[in-house]
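Dropping the structure in here first, questions after.
Of the protein chains in this complex, all but one are displayed in their positions.
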Amino acid sequence: MKRLAWFLRHIVASRGATPAIIGCFALIYIIIAFYNDEALVTLLALTRSTPPLAMLLACIPLNLAARLFFEIADFIRKKRLTVFLPQETWAAGERVKLAGRMEADLLEKKLAGAGYHCRHGEGFIAAWKGISAFPARFFLLLGFLLLFSGILLSTTTRESVRTPLIEGEPLPEAMGAQGRVEQILLRDRPGLVLARTLAITVGFFDGSTETTKEFGLYPPGSLHGVYLYPRYLGLAPFVEFTPPERAFAFSSYVTLMIYPPGREDSVEVPGSPYRIAFTLAEPRSARDPYSSGKYELQFRVVKDKAAVAEGTVPLGSTVTRNGYTLAFPNAKRIVMTDLVRDRGLSFIWWSGLCMLVAVAVYMPVRLLAPRREMMFVAHGRGTQAISWAEGGKTAHRSVFHGILDAISRDQDR
Amino acid sequence: MLLRVLKSSLLNRPKAIVLLLLSITMGAAVATAFLGIYGEISHKMALELRSYGANILVEPAAAEDGADLDEADLKKIKTVFWKYNITGFAPYLFGIVDLEAGGKKARGVVTGTWFGKELEVEGEEPSIQGVRVIAPWWDVAGQWPQAADEAIVGVSLARRLGLKAGSEIVAGKNGRSRRFKISGVVTTGGYEEEQLFAPLPTVQGLLAKEGRISRVLVSALTVPMDDFGSRDPATMTKLEYEKWYCTAYVTSVAKNVEEVVAGSRAKPIWQIASAEGSLLKKFNMVMILLTSLALAASAIAVSTSLMASMAERQHEVALMKTLGADRLQVVTIFFGEILIISLIGGVLGYLLGDQLAELVSRIVFSSKIKSPFWLFPTAILAAFAVAAAGSVVPLRRALLIKPVQVLKG
Amino acid sequence: MILARGVTMLLVWAILVMGLARAYAGEKAALTAGCAAGLVAGTIFGFFLFAAVPGEIPFFIIKSALAAAFISLFIVAAIVWYRGTAAEGDRPSVRHAVVAITVFLFAAGYGLLLVCRLPYGTDNSQFMALLLILLAMLGLWMIVYRLEPLLPNIGMAKGGTSLFAVSLLLFIASLSPRLDLFSPLSMKVMKLIHDFVHQFFESMLIPDHPFFRTDIWNYIGLLFSNGVGFWGGLAIWFIPTTGVTLATFREPLPSVAHVRQAAVRRKLIAAQLRERRRRLFFPLFAGLVMAAAAFNSSHPSVEYWDPKPLAVKADSAGEIVLPVKDGDVDLKDGKLHKYLYQKGAQKVRFFALYRSGELTVVLDACSICQPDGYGQNEGTVICYYCKTLIPLETVGKPGGCNPIPVPFAVDGSGVHLSAEMLVNTWVAQVQSEKKLPGGGK
Partner (left out) sequence: MPVESGTCIIETAGLTKRYGDICALAPLDLQVSEGEWLTVMGHSGSGKSTLLNLLGGLDRPTAGRLLVGGEDLLAFSEDHLARFRREAVGIIFQQHHLIPYLTALENVMMAQYFHSVPDQAEARQALERVGLGKRLANRPGELSGGEQQRVCIARAIINSPKLLLGDELTGNLDHKSTRLVMELLKELHEEEHFTLVLVTHNQEVAGWGGRTLFMDDGKLVKDLRHERKGDDPS
């Protein structure tokens, strides 16, 4: 039973499991890359659709969680023993049995002289110096745990719907809430990373109360766990189109993905052979038309694959070309948005934070005050001495050896 | 420990170190400066060499003045055996004319040529020929001529007559005259800068030499000349001649061209290029010699100051040996010291030499130079070389020190 | 050229065997047997492979094997890294059989590459291979029994053997553009980084570039530049050697705490440090070889692209069909693709080349020089006989030292050629020794 527990512990909390699994995925990636140009996308899709692969991926957070658990358990156990490092790390240190017995006071004086803190108890003296890397390790492991949990959740359970948010229109149903897009604002606000900000104001009417909420660019705003991820901007101009034969008149808002200027999008005029292609003209002033509201549409009327009229129409005017009349009295802004339900996202954010903390903690500790420990345990007539260091090994080793020499010299006397 | 010793040794003996640093810095600085100037000058010379992009000159065989070639033969150049190796050619028609522009008058050379003419030869693919093909380095401020009455003018002629893109010039000869619109000013780095270039037919009309040309410059892809290639074809056996003919030596291509252009003599112009090349080689030699002399001088300076400091430190060396240092350990300590100093000296020398090169080129060549990237590693290497060369003798001396003799008494 | 290649191959062989002999100094018999058997087996297998499997498939197989070997280096490095916490002796103690199999594999890999590196699949190359093998055997005996004891004492890091041997194999492969691994690696890495950045933006819901500051976006754009593939590839290329080197550094030194005399302790530690420095030799050397391989790969112009001609056969109608795209082979990649057609004693070499937007098929000879064939360099092909450079655009046109064009037709199934026409054109137009007047001076 005990053996089984030991075995389980060593499999589940193995240091090599995570790298091995990552290696497996790397191998799968390489094999896919041999045959396919979109290897990464294929791998993600494959992981999502193949339960065994997803389970393999799930082993990583499992392993990390186990490692974190045992690390903490070891830490607590060793803390009770006054020496703070886990058993397995001691194996990498030095361990020696001496014939001599120590004189506790003398030893403590020597250790203190070398700058070590001491504690002695029933038949042992423990000495330490510096700060343990445990907090850094904890944060690093936690960071990795969160990262891989996030990746797992994200790859397996992410749902995404692309839908336009249009000024003045109700929220799409996928948002899971009743509301109306009140205003979309694009502002030029040079920041540290972003040059422009986007504000989508949404009004909710929940029975009697009316509230508004603003969604920005980053971090993405969310509503009931659904993130709003703006992909690109568009325009919904109100267009009135009359062909020369005057058989019909088309007048409607049309949803066009024509931002930034130069991008073309077209609309089929229903029940007619016409298609109208639009682009947003380059602004005359430096200001972006989307934020200034001064739109100028370039249009091309296509009838049965042949262009029959071309022209430019600014907001609020009417243009007639070759008998085709196009009026552009009004426009609404559109943000093409991915509505994403992804539970892994916050995990990944937190993992980034944890890793930053880990690095920020580890660097100064390792450079300035790495943990160094030694312990002398009475062992029959002799002494068992153990030493371990995370950094500053050379100096620590020489202090340790000096003290061992002193112990055995005392014995000689 | 080694680092500790080096640190203490470097920080606590400022006088000796500064002296050494000075010699190494000087060496690296001089090397950097020389190489910087040299790089710049040879770059300029290479540019000029490149201006001989065409390597075959086709001239009338007859020596007397006024002899010329038939423009109609030009097409045949695209049909010769080595046609695929001929990457381009341009015809020229020269004439001395009276130039008048903006009230200033001068005699000058007008050259009719193809700038970039689409040439169609039956059975071959159409190709673009003209000076734009064979002299791509021509730097035109403005536009290449498009119309028949547009011309480009060489930069020094333009300066003389106060011309710039857009101005007009009148060229006259024997009562006929043409008005040209200057579409651009050309910088070539050669004699062309004194000429006016206009489309060939226009100049032919002006000079009353319809359908005639003075010379053709041909640019061909050739293999480097070797002993075999420079032999006289007349003395070859049939087999050898065949091999010579089917090898794209500049001479064999020239012969090829000569055969199709009536009344012409085609000569390779590598003579000029090789003359320039040998000049460049001599210049190289001088610069390399000067640089190595400067480096040697500073190596000697390093050696002397190291010798002096070694004499001061012989007790130290003897002591190290007494303590049981073997030769490698002694050398490591002293060489490590020198290495560090030479690294610092190299960086300082680079900075100093860069300034020096700029100063020299401003005073002597009145041009600004851009120091190339490779100069930095070169300066560091020069410093290492100087230090290494200068430390051989002192280190040998140090290794020969006998502790018994030095530590006696 | 064949000579130069042969000498290079022999040198690499000598280095390979010397290193192996150092690694397994005590196992001379197993080493010699494994080496010899591996070399012969690899060469025979290589010839068999090229004879039995047409087209680029043998190259694909060999390249895949090399890639597998390269990937296995990562596994080796990972094992060394994770096992590296306990100190052990410097020489791996292994059984004869393991040694024999190990060196057999390496030698076989070498033999395979030897076959690939010899120009033209003709009888000539078999003779050359035989000669090289004989010389190599002689070298093997010399090195193992004579030179090995003279070598200075260099230790062997864990995983050093495979690192060393595979890096040498990769080096040989890098000499030939067809087997080179580094360039494809760079390409794949570039693709991976590109995909990764996109996927990362997508996953983390980071808005796209219209919202970013231009300068920030330019920095992100660096990740999509061409250099990324090279540097990223380089980083991956060196992971195994760097990993083993660092693992060797990380290995704790044996404790000297039981020694009670400080000076003796220090002396032991100094000896351990010296020993560890020695053990770094092989990983560092392997790193150097990998660097040379990467350099070779990124400077391929040192050698003309001159693929070994693929043997082709005519079908019953006397037609030869070259598929435009077949597995790894892509006629439209702008590179020279050489083929060999044999009818009776008459051999016809010809090549297909995609230039100026269309395919062309020409003989591997011109009408004036001796048929030494062509190699390809940037923008030109070179006639090996007269060293004339011929612009790629003019390949397919007759005249000068241009290769002789042959009529062909392209359709969906590939390039169609008439075998009879090929032979006739070759016989009629190509100069061969016997046709030259006088036969030399």
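Brief remarks on what is shown
Letters A, B and C mark the chains as written, and numbering starts fresh at 1 in each.
Assume contacts are C-beta pairs under 8 Å (C-beta built on N, C-alpha and C of every residue); 3 or more make two chains touch, one makes a residue touch a chain.
The structure displayed is predicted, hence computed values, not measured ones.
In the whole complex the chain that is left out makes contact with A, B, C.
Per the touch definition above, the residue from C:28, C:266 or C:332 contacting the chain not shown is C:266.
Among B:22, B:121, B:300 or B:319, only B:319 touches the chain left out of the display. Residue-level contact of subunit B with the missing chain is found at 1-2, 4-5, 8-9, 11-13, 315-316, 318-327, 329, 402-404, 407-409.
Take subunit C: the residues that touch the chain left off the picture are 261-264, 266-267, 269-271, 273. Within subunit A, the residues in touch with the undisplayed chain are 114, 394-395, 398-399, 401-402.
One rule holds for everything that comes next: only the chains that are shown with their structure count from here on.
Chain contacts in this assembly form an open path, with each chain touching only its neighbours along a single line. Farthest from subunit A, judged by the mean position of CA atoms in each chain, is B. A straight line joining the Cα centres of subunit A and subunit C is 40 Å long. Subunit B has no residue in contact with two or more other chains. Of all residues in subunit C, only 67, 71, 74-75, 78, 82, 85-86, 188, 191-192, 195-196, 199, 203-208, 210-214, 216, 252, 255-258, 260, 262, 265 touch subunit A in the complex they form.
Residues 15-16, 19-20, 23, 27, 29-30, 33, 37-41, 44, 91-96, 154, 190-191, 193-198, 217-220, 227, 229-233, 259-260, 338, 340, 342, 345, 348, 385, 387, 400-402, 404-405, 408 of subunit A are the ones that touch subunit C when the two sit in their complex. The part of subunit C that touches subunit B in the complex is made up of residues 368-369, 386-391, 394, 397, 399-402, 436-438, 440-441.
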